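Every protein chain of the complex appears in place save one, which is left out.
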Amino acid sequence: MAELCGVMGIGQTRYAAKRQELSMPGLLREAAERALDDAGCTWADIDAVVIGKAPDMFEGVMMPELFLNDAIGGAYKPMLRVHTAGSVGGSTAIVAASLVQSGVHDRVLTVAYEKQSESNATWALTISMPFSVATVAGAGGYFAPLVRGYIRRSGAPEDTGIRVAVKDRQNALKNPLAHLQLEDISFDMVANSPMLWDPIRYLETCPSSDGACAMVMAKESIATQSTKPVAWIHATEMRSEPTMFSGRDQVMPRASLDNAAALYKKAGIQNPRDEIDCAEIYVPFSWFEPMWMEGMLFAPINEGWKMTYEGATALDGDLPVNMSGGVLSSNPIGASGMIRFAEAALQVRGMAGDHQIDGARKALGHAYGGGSQYFSTWIVSDQKP
Amino acid sequence: MSEEVSEPIEVLRLPVELEYQYTAGKSASRFLRGLQQGKLLGQRCPVDGRVYFPTRGCCPQHGVPMAEEGSIELPDVGTLVTYSIVRVPSANIPLELPYVTIQVLLDGADTVMMHVLGECELEDVHMGMRLEAKWKPEEEWETSVGNILYFVPLDEPDAPYESYKEHI
Amino acid sequence: MSSTDESSLTASHKLEYSYKRSLGPVLSRFFTGIRDRQLLGAKRADGTVMVPPKEYDPDTAAALDELVPVGPGGIVKSWAWVSEPRRQQPKDHPFAYALIQLDGADTPFLHVVDTNDEAAMKTGMRVTATWADEATGAITDITFVPEDAR
Partner (left out) sequence: MRDVAVVAFSQSPSVRRETDCNEVEILIPVIHELRTNAGITNEDVDFVCSGSSDYLAGQSFAFVSGLDAVGAWPPVCESHVEMDGAWALYEAWVKIQMGYAELALVYGFGKPSMGDLPLTMALQLDPYSVMPLWPDAVSIAALQARLLLDDGVVSERDMAEVAVRDRANAKQNPYAQVKGDFSVDQILADPYLVSPLRKHDCSPISDGASAILLAAGDRAKDLCKRPAWIRGIEHICEPQDLGVRDLKRSRSTEIAAEKAGVRAGKIDVAELSAPFTHQEILVERALGLGSETSINPSGGALAGNPIMAVSADRAVAHATSGPCLQQNLICVLEG
């Protein structure tokens, strides 16, 4: 019953620790203009705008979309602002797609961003509240105990995370927009980097970036007229569960597994590892690659690390993961999920440049957030469903 | 007039300062008042009877308010479920580096609490360790989890993995 | 506080951070201008001038980069009298927020008018910008006062 929706324009900023030469409107604009150019349309062609970002306290502006909207052509148009923790970039793309799939709008612009240099991410992520005693700082402190739980459960070799970190940083060298460009990245360099939140080392963590990512999505009759390849959306899915409850599996949350099963069912995928050509997965700490290989049903439970170890997730593997360098190489938090979705779309459009996987026809974009409790995903293809 | 060309302004500092009157809520207030008296009060979910510690306003799994009469006192001993050794400083955490952040399952509780470990060599930290709370002097007790300074190892055999693995 | 007290505990909570605002090319010129005691507006495609300048036209999203001098005098288009200022607000005595249309500008902008009392405020009155002794290049460097009071 839903309308077909195609991604016909993608724009990303260059990602960096500080894009000090840009204001917030300027940052969104850099991505949005590139997406419009790619889609071959103008501001006037856009029917609605969907903006996503993580907590407002990162930039200290309450509902900043209200002052940003007109800089990306949103004056006197419908505008929505999405916030679903770390998965927000993905959820924002899904809301934009829904506006087209529902037949409500013909052509929608979506932008997700974060300008983390305006403040300090660790502060904004863990603001101390009265009566509570802070024992962990930022996302690393929160996720490290879960990573330890995964290692204990799966018996994964302790250098699995190092291998992921090296692979993603090598991939980033093929992506000129990536924040971290570590020319001399090596196993030893990661292994010898300081242990921050044991078992997570410095070079196994994501950076803090400024950046924005934008997409133009359109209904079938418009998208098919594009002179460039279109990424057709085959399925979108999202799942959430509470942060904690008794017996909650924090390492392999059911929301992830349910989300994956529902996504593949909608996309008509029986065997994801065979049918999906490549994936952009939200991996802010290297160990989450093996964990989400299981969480996305690419590998049996407790065996995701084998895919990393055997090189299956490398650019020349059978399921390349994070060809762009991933969150480990660029992390404007509110945009990080949308970058995954957009990079998946670039792959099936054949427009991913030096990190293009030859013949990629079906790709997965993935984001997660909160205490491993929010999941959003999509499957895109060069073919209509 | 000076001839020198002044530097353009590219970045402005903008302080934001807002004050709030934070409300802990009914459930957390009971829990915090217990702490003030040195009591660790858990609450039962009225649906499955599981004991939540620290308490929450409702059972997140079932979306129902915790039974008020279901408040039960827990001992200050438990099992280390998982942990991380933190070597990164943070403005809002006054602890000396490195320190060990832990998830503890108190005996009789069905959820973990986050805290820190003390009086333990880093190489000795491991999952399943038995732990005991180290309290501040009684005259310093407030309505805060901070009344427990940290947990310390107990001289007891480790809890078996099976006994706590569902809490990771 | 007794243990039978069932009302919720409350505590004050302060959210405090000093943000770093990178300005981009247009606002950089605007704030550098303020530091150097010069107010600037942006010329839009239809020839009208807006203050403060924006990088992109609010109605058309067209990039704006032509800045022209405006003010320092202007007309009060509307005003609101703040009789009990909050600690964060720019004055520690009663003052007015006002929409001021600077000479040379076609749209008003929000700023502060400092008069002794509310009776001195009037829609249509002329005001002019005065600068703090030490201008740092922030919007708070200036305050407007009645032109005839100078």
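Each chain carries a letter (A, B and C) given by its place in the written order, and its residues are counted from 1.
Note that in this section a residue touches a chain if its C-beta (ideal position, glycine included) is under 8 Å from a C-beta of that chain, and two chains touch if they have at least 3 such contacts.
If you're wondering where the values come from, they're calculated on a predicted model, not measured in any experiment.
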Contact set (omitted chain vs shown chains) is A, B, C
Looking beyond the chains shown, say which of C:A63, C:V82 or C:A135 touches the absent one. C:V82
Please pick, from A:R34, A:R148, A:H179 or A:R239, the residue that touches the omitted chain in the full complex. A:R239
Touching the unshown chain, chain B contributes residues 12, 14, 16, 18-28, 56-65
Touching residues on chain C - with respect to the absent chain: 6-8, 10, 13, 15, 19, 21, 23, 27, 30-31, 50-52, 54, 58-59, 77-83, 86, 88-90, 97-99, 107-112, 118, 123, 138-140
For review purposes, identify every residue of chain A that touches the missing chain, sorted by number. 1-3, 23-24, 49, 54-57, 59-64, 66-67, 69-70, 74-85, 91, 94-95, 98-99, 101-104, 124-125, 127, 129, 237-243, 245, 253-255, 258-259, 370, 373-374
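Basically, only the chains that are shown with their structure count from here on.
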Could you draw the chains as nodes, link the ones that touch, and say if you get a line, ring, star, complete or other? complete
Which chain maximises the distance between its CA centroid and that of chain C? B
Pick the chain whose C-alpha centre of mass, unweighted, sits closest to the average of all protein C-alpha coordinates shown. A
I'd like the Å distance between the centres of chain A and chain C, where a centre is the mean of that chain's Cα atoms. 38
Residues in chain A with touches to at least two other chains are numbered 20-21, 60, 120, 123, 127, 129-131
What are the residue numbers in chain C that touch two or more other chains? 9, 11-13, 15, 17, 19-23
Touch list for chain C against partner chain B, complex: 1, 3, 5-23, 28-29, 31-32, 35-36, 88, 137-138
The answer for chain B against chain C in the complex is residues 6, 8-26, 28-29, 32-33, 36-37, 143
Can you list the residues on chain B that touch chain A in the complex? 10-11, 14, 16, 22, 24, 28, 32, 45, 48, 50-52, 59-61, 82-88, 90-93, 98, 101-103, 110-111, 114-116, 127, 143-146, 161, 165-168
